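With one protein chain held back, the other chains of the complex are shown just where they sit.
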Amino acid sequence: MNTFTSTADDLGAPREFPWIADGLAYGGDYSPEQWPEEVWPEDVALMREAGVNTVNLGVFSWGLLEVADGVFEWGWLDRIMDLLHEGGVGVNLATPTAAPPIWLLQAHPEITTVDAMGVRVSQGGRLAWSPSSATFRRYALRVVRAMAERYGSHPALRLWHVSNELGNENARSYDDETGAAFQRWLAERHGSVEALNQAWGSAFWGHHYTAFEQVQPPRFASTGHNPGLLLDFERFTSDALLGYYEAERAVLRDVTPDIPITTNFMVMNEPGVHDYARWAKAVDVVANDHYTIGADPHRAGELAFSADRTRGIAAGESWLLIEHSTAAVNWQGVNRAKGPGEMRRDTLAHVARGADGAMFFQWRASTAGSEQFHSSIVPHAGADSTIFRDAAALGSDLVSLARVRGSRVERAKVAILYDQLSAAALRSGRNPSNDVTSTREPIAMHRALTDAGVAVDVLPSDAALDAYAVVLVPTLFLAPDGLAERLDAFVAGGGHLLVGYSSGIVDETNRVIPGGYPGAFRETLGIRSDEHFPQFAETVLRLDSGATAGRWVERVEARDAEVLVRFDGGDFHGWPAVTVRRVGSGSARYLATSLDDAGLAQLLAEVVADAGVAPVVVRDRGLDAVRRVGDGASYLFLINQSDRPCTAEAGGVDLLTGVTHTGRVTVEPGAVVVLEEAR
Amino acid sequence: MNTFTSTADDLGAPREFPWIADGLAYGGDYSPEQWPEEVWPEDVALMREAGVNTVNLGVFSWGLLEVADGVFEWGWLDRIMDLLHEGGVGVNLATPTAAPPIWLLQAHPEITTVDAMGVRVSQGGRLAWSPSSATFRRYALRVVRAMAERYGSHPALRLWHVSNELGNENARSYDDETGAAFQRWLAERHGSVEALNQAWGSAFWGHHYTAFEQVQPPRFASTGHNPGLLLDFERFTSDALLGYYEAERAVLRDVTPDIPITTNFMVMNEPGVHDYARWAKAVDVVANDHYTIGADPHRAGELAFSADRTRGIAAGESWLLIEHSTAAVNWQGVNRAKGPGEMRRDTLAHVARGADGAMFFQWRASTAGSEQFHSSIVPHAGADSTIFRDAAALGSDLVSLARVRGSRVERAKVAILYDQLSAAALRSGRNPSNDVTSTREPIAMHRALTDAGVAVDVLPSDAALDAYAVVLVPTLFLAPDGLAERLDAFVAGGGHLLVGYSSGIVDETNRVIPGGYPGAFRETLGIRSDEHFPQFAETVLRLDSGATAGRWVERVEARDAEVLVRFDGGDFHGWPAVTVRRVGSGSARYLATSLDDAGLAQLLAEVVADAGVAPVVVRDRGLDAVRRVGDGASYLFLINQSDRPCTAEAGGVDLLTGVTHTGRVTVEPGAVVVLEEAR
Partner (left out) sequence: MNTFTSTADDLGAPREFPWIADGLAYGGDYSPEQWPEEVWPEDVALMREAGVNTVNLGVFSWGLLEVADGVFEWGWLDRIMDLLHEGGVGVNLATPTAAPPIWLLQAHPEITTVDAMGVRVSQGGRLAWSPSSATFRRYALRVVRAMAERYGSHPALRLWHVSNELGNENARSYDDETGAAFQRWLAERHGSVEALNQAWGSAFWGHHYTAFEQVQPPRFASTGHNPGLLLDFERFTSDALLGYYEAERAVLRDVTPDIPITTNFMVMNEPGVHDYARWAKAVDVVANDHYTIGADPHRAGELAFSADRTRGIAAGESWLLIEHSTAAVNWQGVNRAKGPGEMRRDTLAHVARGADGAMFFQWRASTAGSEQFHSSIVPHAGADSTIFRDAAALGSDLVSLARVRGSRVERAKVAILYDQLSAAALRSGRNPSNDVTSTREPIAMHRALTDAGVAVDVLPSDAALDAYAVVLVPTLFLAPDGLAERLDAFVAGGGHLLVGYSSGIVDETNRVIPGGYPGAFRETLGIRSDEHFPQFAETVLRLDSGATAGRWVERVEARDAEVLVRFDGGDFHGWPAVTVRRVGSGSARYLATSLDDAGLAQLLAEVVADAGVAPVVVRDRGLDAVRRVGDGASYLFLINQSDRPCTAEAGGVDLLTGVTHTGRVTVEPGAVVVLEEAR
């Protein structure tokens, strides 16, 4: 059945909603308000030509819907909703709260965020409002309710798209109203001010609080703020934004209980403030925005990590790629366009990893406004253009893949644990090295495994680990309560664990766990370090395995572990770089440095071999292979990310061409094959 | 006759004024107020020794002339004016408004500019006042009137020098008084708020305005502002400064109708806010400040471009180099001193290109104040110094060149179009690549032609093109209304056009011209691009001409044009890099990338050859050759910018040495020859 199940935390029980499209959703953000009305029929005709079945509509349109305080002009939106419906295009209708109208900003300048220096944001951008502003919320919920009442039963309506990228331009406000909300949040979290003092270690520098009212957001100070305060402010900010989302959701549920609700995440936005694993529980379907960084030579790998992570927070359910780009964006220094076939590969790589739809920002390129040079499906050159033709061909591809909709990505045997909260902790304080980031090692490990054809799930650290053979914990700076015990059980149960450096250093209050590093995991790993030796970026160290390493060294004592690899030469000669503690058939490895690509691939190959994990399929390196499994069918996505032909030992019908392959399939450079496999 | 003609836009008709000096003006900014009065006679004696006949006097002296509100102390200025007159030194008298007195800043702190974050500028610098401040203007015009009344008939007075580098430290204020002035300016420009909404495309992000009073300057916002607003704010700021200038001018005209008026421009100051082509119409004689950048290996070429551009906005009339430096400045990171002969070459290069005078900032080096390490004619070491001796020798050279005064630079056959407004548009928004600048390609093309001995005029795009054989349009991002039609006519008339990438992309409202790039010029060029491919700085691409290219690629379709050069290899293999559309004897080339120096020289050589344009004179590369033409005489400037002797096929009397050359002249490395040619 063409439905999906929501387990959103405001529903009493899991509930089915119709899926938003027939088959995979395809389309983009559509801003008809930027164009004369005579262009609209051409838009709808082109959408049909391109296979577009879904648009995100109304994002940023508040100022054109409520043209003065309480004065609504729905006419244009009525007309385009009808036109789209007639054209067979479904609508994810955005509540328009991502851009307050000019009249509201002028009547209530106090709704915007204030930076740490005390400067209030002025009009001219988007978002900018503080999630803690009661005045803003009053105005916003009024327009949301009015919109829900007007369009709740419109036949084109498929999904509510709450606001847009909440927090992208309005995270972290330092004004007094936010400060008061922060104080209330702290009171709820810590219970007593003494508990807060204890959690933050506020005896440091004598910053003892005697009332919650004394706490302020981390404003411009003479030196670094308390890491506990910083981390709690990040948590609070995520919660304040989420609370705002929930307020919109409550209005929508009230008026339109049968329409599913989401908001677009940006899971790879660093340093983002959102604890998206928590947010995922608040939406009916996880929707993500993803943009590649042109200067990143490994952008395909970063995309794959992003998609696996999105699926991870969606608890393995299918999800929606609600924004990506056809070509160049406009906010990087030099905005690289995409190469031949790259738009198609990017799209299908998301679908392979569980997306049940792929939408672009944007349908038609703006000629004005600050995104006038952002790419689109219909570029400035119009439909007579390579991009439009490619997008239409892609639309046709997605129609061919319609039956994939609703299938699930085969669960992997290898999991990488990644927590946004740990990333927040790592940046909330003055740590041994600014060169240690929360994403480098997770993405590097993910890429090494993907290159080896091994499937990986990227999971929040509170996910169940039972079904996995290998668990990787790279740079998980903050160790959540109970994780060590769960990892112990995993290893004791025969699982294979690899923990990377700078993991398990602090607890949930961002305090260092004393007694030797990595405080949380040293028993699990059978090792103990007494000192960190961060390395300068240019330093290259040799290991006795033949690999090289850098960025990080520590003085590891292998108390209850075997040393697998040691540093070779220099001040660190003989120190352990990789250790293993074997527990029955399980194992717990520690990686005390940052390896070069080949060294990391070799290490992971050993772990995977220990665990007996096989690749998704036997295939040439360069061929990205992912399998989705549905009712009685499985779909093997083979995406050739290399510049030479690659083969895989697989067979079935290529849904994109209809050609049947038996036993072996060859994929041309840059091309994609999707096999419906005989099972 | 020793006069010049002003066509300033406040005069009913063109009018003659006496030129400010006998022959070429020579001297510098003179600040006697910084020195004990006993130094003054030595100053005047040294001026005579150095051939100085003109000084800029009184710049920044307000605080010493009006020592308290309405209390004037003219004594010292009276005395030095008399002393200079007795010494035969003419005075460009500055209205002292470039530095408000401390008492005024304290009585009216609200006169200063406010930055985009809302921080008001404090005392301690210069300028800093907002051109939209009514209070400042009231005080300023009072002192200007008082000064005009006192010195209007002083025999030393030659020229009014209004304030100083208007906008250099007081462009772009974001305060409310400026905001109100901006709103009035917008109302005048756009007529109705609906027209403004249309021009800016304010439907984007729902930034719909319902009253001009809702518009604010582009203050600190959550993301980039609307490009139309940004561009209009640049236009407004230029106009606000110009309006201020005009207010001073009105006072001066009223009191001293027979004294010409100017203000010093900084035409190469990027990102400058001034639309100097418009400003040029407001002064009686164009005066420019020019400083080379020590770290620029092509600084001589940049200087030549600056001088040709200054002449261009002066509509070919002679102009005044009113500030440059004898040696190092003090505001660059490492302030490079000039090399042997460089001060002389720099000076004579300006004169060659139409300057009828050359003045230094400054006469005598300050020992105190924030410019204490800026070079001068009389350095800290005093007159017994290389710099003073070189400056005196240069003064003598300029006396030898006196008859050049009033002649005009021979009109070139090649024009480069350059608009400040286009530069403003390019920086007003988030564009495909931050590496695309408005000056790189214009200066590179100018240098390539200068190296080839071909004369170039640098013109505002609204200049008449009839007299030119070649017109170059490099990176003219904003296409003014009507330019495409004028270029069509130029080509149809047998002209040779070369348009460079990133030209004609937006219209006068900074909106993209849709339908394919370059929107404004694609018909003229017979080509159409549907996508831009900005390249990272380090990328080098090969062309089938043997040249290399970078920074920019686009997917060009040669619809009505021949492909001359193609990309060779890689993703862009076979794509057009240079095209030509031939129209009768005319041609229209498009350059879709940024060429290496040799490639650019080759391309321009072909264009010039097509057009039959000859060099100024047959000469060795390295010899900069410019011709000025006067009544019955012509003057060929030959400046050897190389480190080896260079010869030119030219003859006449070298005005600098009196030596007669017949048929061929050799110029020593770094030396200059100025031939009065037999015509």
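The chains carry the letters A and B, assigned in the order they are written, with residues numbered from 1 in each.
Quick note on the criterion: contacts are C-beta pairs under 8 Å (C-beta built on N, C-alpha and C of every residue); 3 or more make two chains touch, one makes a residue touch a chain.
Because the structure is a prediction, the values reported are computed rather than measured.
Touch with the chain that is not drawn comes from one residue among A:529, A:579 or A:641, which is A:529. Residue A:201 is the one among A:152, A:201 or A:382 that touches the chain missing from this view.
Within the set B:44, B:128 or B:543, the residue that contacts the chain not displayed is B:128.
Of the candidate positions B:28, B:51, B:96 or B:576, contact with the hidden chain is made by B:96.
Contact between subunit B and the unshown chain involves residues 31, 33-34, 60-65, 67-68, 96, 99, 101-103, 106, 112-113, 117, 119-128, 169-170, 294-295, 327-328, 330-331, 333-337, 339-340, 365-373, 379-382, 384-387. Subunit A residues in contact with the hidden partner, per the touch definition given at the top, are 117-118, 200-210, 214, 216, 218-229, 429-435, 509-517, 519, 528-537, 555, 571.
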